[in-house]
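Read the structure below first, then the notes.
All protein chains but one are shown in place.
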Amino acid sequence: MKVTEKVDTTTIIIPKQKNFWKKMREQKILYMMSIPVVIWVFIFNYLPVWGWTMAFQNFRPGRSFSEQEWVGLAHFIELFNDPHFYLVLRNTLVMSVMLLVVGFTIPIIFAVLLNELKDSLFKRTVQTISYLPHFVSWVVVAGIVTKMLSTDGGIINDMLVGLHLIDNPIQFLAKGEWFWFIVTGADIWKQMGWNSIIFLAAMAGVDPQLYEAARVDGAGRFRRIWHITLPGIRPTIYVILILSIGNLIAIGFERQLLLGNSLTREYAEVLELYALNYGIGMGRYSFGTAISIFNSMVSILLLLFANGIFKRYSNTSVM
Amino acid sequence: MGRFKKVTSILFLTSLLLVVAACSDNTDNTSKENNDDGNKNEDVVIDGDLEPITFSLFAADNNPSWDGMNSPVGQEILKATGVSLEADFAIGEPAERIALFAASGDYPDFVLPKGDGNLLVDAGAMIDLRPLIEEHAPNIQRVYGDYLERMVWSEDDDSIYFIGTNPVDEEYRTPGNGFWLQHAVVKELGYPEIRTLEDFENAIRTYYEMYPEIDGQPTIPLTLLADDWRLLISVTNPAFFATGAPDDGEWFIDQDTFEAKLHYKRPEEKEYFRWLNKMNAEGLLDKESFVQQEDQYKAKISSGRVLGMIDAEWSIADTQTALREDGKLDRMHGVYPVTLDETYKHGNFKPTGYLSTWGIGITVDNPDPVRAIKFLDWMASDEAQILNNWGIEGEHYQLDDDGNRYLTDDQREERRSDSSFDERTGINVFRAYGPHYGNGVLDPTGQPYTIHTPETLIEDYTEVEKEVLAAYDVEIWKDLFPQEDEFSPRPYGAAWEINYSSDSPIAVPFQRAQDTMFTRIPQAILADPADFDSIYDSFIEEISTDAIEAAEKEFSRLVQKRVELWGGN
Partner (left out) sequence: MTRKKQNFNRMTPAERMFDILNYVFMCFVVVVMLYPFLNVLAISFNESTDTVRGGIYIWPRAFTLENYAVIMQYDSLITGFINSVLRTVIGTLGGLFVCSMVAYTLSRHDFQGRKFVSTVIVLTMFFSGGLIPTYMLMRDLGLINSFAVYIFPLLVSAWNIIIIRSFMDTLPNALQESAKIDGANDFTIYWRIILPICKPVLATIALFIAVMQWNMWFDTYIYNSANPALTTLQYELMKILQNTATSAGIDATRGGAGADLIKRVSPESVRMAISIVTIVPILLVYPFLQKYFVKGMTLGAVK
């Protein structure tokens, strides 16, 4: 498919123009299926982007557009001159990369393992249960994690002391350097099952005849996983990877806020919390908008980058 | 195929229409929503010739018992005024909604914006209530008296946009803040005086050495709660209380010059934190103080093995209930006015005068402002206040032969035990939406407006509590504290009530100082005592930037302006 497209672009201009209109008529149904959605998206997603002008004003709600005070790039300059911003950016990137690496591979592995279960009832049960924590709010999960790691009767410390691995209980949550790992661990606990659903669905789409054929060829279990299951869901994996890279900077702040405390603050504060504290939370819409423009720009660049790489090496892309 | 064509063309057409709608001039194509919902109370006979009217209301504070006008009290209000309120409450950050009102220009009829009124005033959303009050509202004038002048918006604008909804002339009877100590501790030690940090520490230490375990679990001498913003309540606010300053939020206001600074900059408070540092170094401070979450903290206290806390009353109230229900009356806690040394007075009861800034206002979208102010005036009447506090005679309270209001035991018990009492009856539900008196204020017949009296407070004490109080020769916990009349009132009210806008030079530097404080103070407390000074001093240096000092100057200016504006009222 890709190849034919490339041929298309190399043809000379005049026939292409002609082709274009002719083809458009041929594909009018495809156009009718997609253009209304483009208009839809334009209205609901692109129109509100006029709000970005706020980043260049000292926006006060209740004043008309012409009454707003324009300040140029002042908010961006303030943002980039704030040393705290870089600390927050570091935390955001470190945690999101960790979440991407672990929070991406583990659901795939889990989905593969689940797929290998033969007992269908057991399989369904495990799957249903594994996605339960997704519905439990972060407040609850953070509470449970804190209790487990407590030095006052927390199960982890009790176990470690009981096994004589340590002499005194460890204050896990007081150590800034450990915070990132605790967040990642908690995230896997909460999201592993949910995130694996999509891969399971992709596996369901793999042609069973391929398995049969492999079996006839004498391929063992592991080779079937490696040569059929994984390649079968590869497009899904790549697409989700690309989108995750695009979303790298947007990791939310709830889990960090709830698991963090004043001792781990310097490791826990992330960009979105910073935007809340110094932007909207204070009524500084303009500064908040400047941060979200920064976020969007970074995200789009990351997306284009990831998309480019994958397009080049694996022929997968999202655009 | 044909069907599909139809679908797509409809989709396409609607999209087009929407585009046109979006691009067209949009000043007034949103028709005011006509809520035909207001008619559901048609069966109520309204007194006089009042036309029924529905007002919308937005409040920054949630009201979990709200059930519209359906409750008996709601029906009474409707009968008397013809007004139905349709309330809408903020969830999360109220400023979010208020900014949307301001941006879109569609306002509810009544607003209670708390600290974000400036957004609405800026947008020209609020009506000046002053002429309305002068013409139509004798009850409002009577309830507020001179306090009305405190509600003046600013020195440049003498309009009154919001009238206060805090209780007027409230008499506070329970200490909201203090140092909590288990009754068992003071009993065991023969009721020593608990007045200074040293007394408090000695009591805890001695008892802890005597009983390193309670019920087979390790005793926790002193625990704090620093879960998110609770750090302010349990760690930093006590620093100013213990050094004789009143609660001015994060500020300390010099009472002579009205100069403001961040309170933790005071050298006295450094000494308070040094004490916490020492407590930690000596193993008397719970190691988990800065890590634990609220439920863990409460569970520990409820187990009865925590000797001391430093916290606000509402934060630990649950734990006292739990201990009480378990019958562990000795393990409940008393509250003491502990300070750094005897030269300081605990400032819990330092009077603010009436705090008038947060209140209710009428917007320009209100269809009938005169009717609206008359409604608020009715809410300020004796009839309405008694209705809102006591309910309906014969049903929620009784009158004795002399015409005095009282609650029967059953009625009292019903209020105490039924968690849906307010929602079901409407009592206490509407009070926050109009001017009203606080606890301890008497009506013209000499009876209190509210149901709370000092006697009811004492009735509620446990035997152990009464015993401890008797040993200290007082009747209620408040008696241990320096009383209101020992202080002169603050002529600016309370500093935490002073609002500033988001582009004020205070906003960002203040937030930065807070952020720094949240990390540095716990670090200083948990540090090796030898390092305490250097950590604390470098913290003070960090929050002594030009921007923060400019913020302090600006805040001083606001305080001074307010003192002038209020002119000692």
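For this structure, a couple of remarks:
Should a chain be cited, it is by its letter among A and B, assigned in written order, with residues numbered from 1 in that chain.
One rule holds for everything that comes next: a residue touches a chain if its C-beta (ideal position, glycine included) is under 8 Å from a C-beta of that chain, and two chains touch if they have at least 3 such contacts.
Treat the numbers as computed from the prediction; the structure is a model and nothing was measured.
Put simply, the missing chain touches A, B once the whole complex is considered.
The residue from A:Val88, A:Leu149 or A:Ala202 that touches the chain not shown here is A:Ala202.
The omitted chain makes contact with just one of the residues A:Leu73, A:Val94 or A:Leu243: A:Leu243.
Residue-wise, the contact with the chain that is not shown comes from B:Glu325, picked out of B:Asp256, B:Glu325 or B:Glu459.
Take chain A: the residues that touch the chain left off the picture are 1-2, 4-5, 20, 23-24, 27, 29-31, 33-35, 37-38, 40-52, 54, 61, 110, 113-120, 122, 124-133, 135-137, 140-141, 144, 189-190, 192-193, 197-198, 200-209, 211-212, 215, 218, 220-222, 232, 235-236, 238-240, 243, 246-247, 280, 285, 288-289, 292-293, 296, 299-300, 303, 316, 318-319. Contact between chain B and the absent chain runs through residues 1, 4, 18, 21-22, 26, 29-30, 33, 35, 37, 56, 60-65, 67, 86, 88-89, 91, 94, 96-97, 99-100, 103-104, 106, 108, 114, 165-167, 170, 172, 176-177, 229, 232-233, 237, 247, 249, 295-296, 298-300, 302-303, 312, 314-315, 317-319, 321-322, 325-326, 352, 355, 358, 419-420, 422-423, 428, 432, 494, 496-497.
Assume only the chains that are shown with their structure count from here on.
Measuring from the averaged C-alpha position of chain A to that of chain B gives a distance of 39 Å. The residues of chain B lying in touch with chain A in their complex are 4-5, 8, 11-12, 15-16, 18-19, 22, 93, 95-96, 99-100, 102-103, 105, 116, 119-120, 122-125, 226-228, 231, 287-288, 290-293, 295-296, 300, 501-503, 507-508, 511-512, 515, 518-519, 521-523, 526. The residues of chain A lying in touch with chain B in their complex are 29, 32-33, 35-36, 39-40, 42-43, 47, 58, 60-63, 84, 142-143, 146-147, 150-152, 171, 173-174, 257, 261-263, 265-266, 277-278, 280-285.
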